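Every protein chain but one is kept in place in this view of the complex.
Up next is chain A:
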Amino acid sequence: MDLYGKMAATQDMKGKGEGGDQNFDYMFKLLIIGNSSVGKTSFLFRYADDAFTSAFVSTVGIDFKVKTVYKNDKRIKLQIWDTAGQERYRTITTAYYRGAMGFILMYDITNEESFGAVQDWSTQIKTYSWDNAQVVLAGNKCDMEEERVVSVDSGRLLAEQLGFEFFETSAKDNINVKQTFERLVDLICDKMSESLDTDSAVTTGAPTAKLTDSAPPLQQPGCNC
């Protein structure tokens, strides 16, 4: 089994073997990264709590929330880490990249500098994470059309160049928030399926059920999300 399969299995066994809510099949570690004040915390609050406040409180270090989603009758627990965008916290935030299965790399469509920093954040992912981590690029604050300085096409083009999926989002107006997370989960599941396929073919030469198949359920350590 490759690293992807191992991570999912390990996380799963942890969830079932120790305290806390044990009602889940898989746990995915996700990170939201990007420049300060692009709306990472608001984005997470909208997704996890369906709440929004315009008051800005700069995140100190790192924080996280947990949300459970369902996919093909499997319960997937998302541990979503909200990172501080300020440079002074870079040491502590990059320490949490390890083991992350997905990233939401966020910029602010009204802030050119935050868009210009996307390439650097992408490099950070490559440096501190692992090759199979999935990334979605999110251009946040798309409700502020009058203040837009980054076009949709620019965002889409950059996402293509970097090999990321792309959404424009608004935590304030709840636009594409859920879709961004759902797409990221899909990408991770697809990747897990590929990894298990490859792993199984290499080790046994036998065909395996894909992660994206809906039935029948695959027993651990395989998965079927």
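Of note:
Following the convention adopted for this analysis, a contact is a pair of C-beta atoms (placed from the backbone, for glycine too) under 8 Å apart; a residue touches a chain by one contact, two chains touch by 3 or more; residues count from 1.
Please note the rule applied: contacts and distances are computed from a predicted model.
Note on the omitted subunit: UniProt lists it as "Sb:cb470", one of the names in "Ribosomal RNA-processing protein 42", "non-specific serine/threonine protein kinase", "Sb:cb470" or "Lysosomal protein NCU-G1". Although one chain is not shown, part of chain A still touches it, namely residues 14, 18-21, 57-58, 60-66, 79, 86, 88-89, 91-92, 95.
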